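All protein chains but one are shown at their positions in the complex.
In order of appearance the chains are A, B and C, and numbering begins at 1 in each one.
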Amino acid sequence: MSVSKLTTLSEGIDRLVSDGSSVAIGMAQETLIPFFAGHEIIRRKKRNLTLIGPISDILFDQLIGGNCVEQICAGWVGNVITGSCYNFRRAVENKSLKMEDHSNLTLTMALFAGAMGVPFMPTRTALGSDLYQTNSGLKIMSCPFTGETLTAVSAIRPDTAIIHVQRSDPYGNAHIWGNLAIVKEACMASRNILITAEEIVDSEIISSDPNRVAVPGFKVSAVVHAPWGAYPSPVPGYYNRDHQAFIDYRNKSKTDTDFKKWQAIWVDSVPDSDAYMARIGIERMTALSITHHVVSASADFGY
Amino acid sequence: MSVSKLTTLSEGIDRLVSDGSSVAIGMAQETLIPFFAGHEIIRRKKRNLTLIGPISDILFDQLIGGNCVEQICAGWVGNVITGSCYNFRRAVENKSLKMEDHSNLTLTMALFAGAMGVPFMPTRTALGSDLYQTNSGLKIMSCPFTGETLTAVSAIRPDTAIIHVQRSDPYGNAHIWGNLAIVKEACMASRNILITAEEIVDSEIISSDPNRVAVPGFKVSAVVHAPWGAYPSPVPGYYNRDHQAFIDYRNKSKTDTDFKKWQAIWVDSVPDSDAYMARIGIERMTALSITHHVVSASADFGY
Amino acid sequence: MLPQSEYTLSQLMVAAASREINDKEVVFVGMRLPMLGFLLAKSTHATESIGIYELGVVRDRLSPEPVLTMGDLPNLTHAQWLANTADMMGLLQQGLVDVSFIGGAQVDRFGNLNTSYIGGYESVKIRLPGSGGACDLSCLAKRHIIIMSHEKRRFVERVDYITSPGYGEGFEWRTRTGLPRGGPSAVITTLGVFRFDPQSKEMILQSIHPGVTEEQVMANTGWNLKTASPLFQTPIPTEKELAMIKKFDPSGYWTGPGSATES
Partner (left out) sequence: MLPQSEYTLSQLMVAAASREINDKEVVFVGMRLPMLGFLLAKSTHATESIGIYELGVVRDRLSPEPVLTMGDLPNLTHAQWLANTADMMGLLQQGLVDVSFIGGAQVDRFGNLNTSYIGGYESVKIRLPGSGGACDLSCLAKRHIIIMSHEKRRFVERVDYITSPGYGEGFEWRTRTGLPRGGPSAVITTLGVFRFDPQSKEMILQSIHPGVTEEQVMANTGWNLKTASPLFQTPIPTEKELAMIKKFDPSGYWTGPGSATES
């Protein structure tokens, strides 16, 4: 089973997110968003990143506000329960941010192309749209068999995918469950994978159910123990979504000054997991805990 | 939850496998092969079928011997532990069988194209091979972005996919586990889906773990209770592979006369599941049973 | 009939959205009001409809508790399927989705939607969140419904940027462009409900909400809008519908007075 890949978040981010690199983060869409890892990117002052994701649900906005981002490659950037995000708006409107405008389908297929090791994938979406104007990775093509008009989507191969999961062993074998969005495609397409996990568990627990594994451990570069690491997004089996935190973020990030205050409280002064949990506070954690349990029927992987 | 889709195997096969239709069967490769459903196709004297599958591990050979098949669209047709299959050899050598020669990757992508609703998918395989000679669904193309030479694989949309699973509810919501090969792609690409299941269970069992669901029930046309329905192939959690049955089949199918004798015993005189289990016999069933249990760690899908 | 004050505009719009769903249809469910529209349909006249959510959820039954957004855990519990976005998009791209809903910021007479760049890309005035799945739904569902606030700056002759294609330049534009099917079948706004001329594919005012005048609609529309004859009044939500909407949005976050959508 080789060497443990367990590391601290700082070490993992330093090693796997270098200035100017491309990072896929938030691949499960509204759930399992690696907020805590994203905040470490801000703390480590990473610069000129390209962020890749379907929707970002405020994390991209926070990284833009933290001056980490040069380019966004996404389907949607905002706050799903309140709408627009302000750092993002300002950055695009003052032309300090490059955009590759995707739909969720084109982004999915771009990462799937990367995962499959082919340079593009065909789709039927985006025809007649102006995404073609603002995404250099889309091209009109004809089907070699039917002659139909299609949208070819160029492959994306992120330098690093950061995913948050429920549990991982020290070797990068991790269980993920819930809606899976484009987690697998992003991991398979990326050169490096950083996993943050609610729990670090024994390998036997993970290998008791190899169908629930996110991506094979041999492809994973680093594993970080990060309880509540997806807060305020929800983690199936661990905690619910903190809607109020998303509403608060909207209200507290309307200007750059407001955002810096928010950042001081929620990012700059939160050095580690314990501090993050302390910031969230026991009252909120209790309110968000899973109270209605639905336990998966077991499956036997024996012989 | 609407109306139960539970039916008898005869009724299911009659309704979903008509003469001249295309059938994807054996999509998990060496495991979960729907032998019992395949035998019913022989018993119902279905004719001029196109069979679609990655490797068939003797089932395609049996259907060819049963005079059901006009065309094969596959990566490999044989007996994985003994090699060539005789009905298949005879049929190709006397030109009574049409072939579309795939590799496992081209077949996977053909079904994935069907599943995604696009007319083709690009790959880097098969270049320089003669699969191009014997598969009308392969074409050389250039990547619209990089200009690289690629193999375009034409979409396959089977009329019916037949899959064997561990457990299903009456509405077609089924749990499948183990190696999954191209089960999902085939189901998503097919117009109809017939499920045979080791067990029929309550919907709450299936919905306790929606990640383990093979394909959403709304896409499923019929569900058949078929214990030991994949025998002699293995079913994770239920029974091991009966190697001897594959060796016996090789030895007992070398001539057309031999095959007809085998068919009389294993197909023609086996009208239903009870008869299939009786034919297998309690001794074999015991020998193949799961004795080393590895039970999946649970996951909580609550809130 | 209830007096007008007993329901909010958002509730009226949710009820109108819900009526666009027929029983047994496969619905690709969006965020916000569309999600409530689906839940309302599912619990009233379309109990066997199927909901697909782009983040990888298929549901054939209501969630066990109200949800504010599709990623809320109760929306995952006892789902029919939890899988990948690619799986959901495959169902959509194949043509298995009957109806979908899209929120809009700017729309034009042929139902093209802009949720990306107000002012256009080069001279962007307001950057909006972008497509998400909206472009895919507008291209690939059998039909889609647009739900949005009705203001003159939002209802324009020609959108500044097409995030989600409607009927393009009208007539057979979609076919010419290579889109496999679909197009908007209705636009539900804060003032009325609109449909599209079967030939020209131009938007037509079909019904006005109670208390709204035709002139008011015209004054808030940036082109010479055609009106159906007869012009109907949008049905107000029934008591049962209101009760259901309140059940699904108990805090009134989406549909209460002063809610996110109302403000």
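The rule we apply is simple: a contact is a pair of C-beta atoms (placed from the backbone, for glycine too) under 8 Å apart; a residue touches a chain by one contact, two chains touch by 3 or more.
Values in this document were obtained by computation on a predicted structure and should not be read as measured data.
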| item | value |
| --- | --- |
| Among the chains presented, those that the missing one touches | A, B |
| Which of B:Asn179, B:Asn251, B:Ser269 or B:Thr286 contacts the chain that the document leaves out | B:Asn179 |
| Touching the absent chain when the full complex is considered, from A:Met188, A:Val235 or A:Val270 | A:Met188 |
| Which of B:Asp19, B:Glu148 or B:Asp256 contacts the chain that the document leaves out | B:Glu148 |
| Touch residues of chain B, complete complex, unshown partner | 28-31, 54-55, 57, 74-78, 80-85, 88-89, 92-93, 101-106, 108-109, 112, 123-131, 133-134, 148-150, 177-185, 233-234, 236, 240-241, 243, 290, 292, 294 |
| Where the unshown chain meets chain A, residue by residue | 1-2, 115-118, 173, 184, 188, 204, 207-208, 210-211, 213, 215-219, 301-303 |
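FYI, only the chains that are shown with their structure count from here on.
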| item | value |
| --- | --- |
| Chain A-chain C separation of Cα centroids, rounded to whole Å | 27 |
| Whole-Å gap separating chain A and chain B, where each centre is the average of the chain's CA atoms | 36 |
| Approximate Å spacing (C-alpha centroids) for the pair chain B, chain C | 41 |
| Residue list for chain A, restricted to those that touch at least two other chains | 123-124, 148, 150, 177-178, 180, 236, 240, 290, 292, 294 |
| Junction residues of chain C - those touching two or more other chains | 64-65, 72-73, 76-78, 82-83, 86, 89, 92-93, 140, 180 |
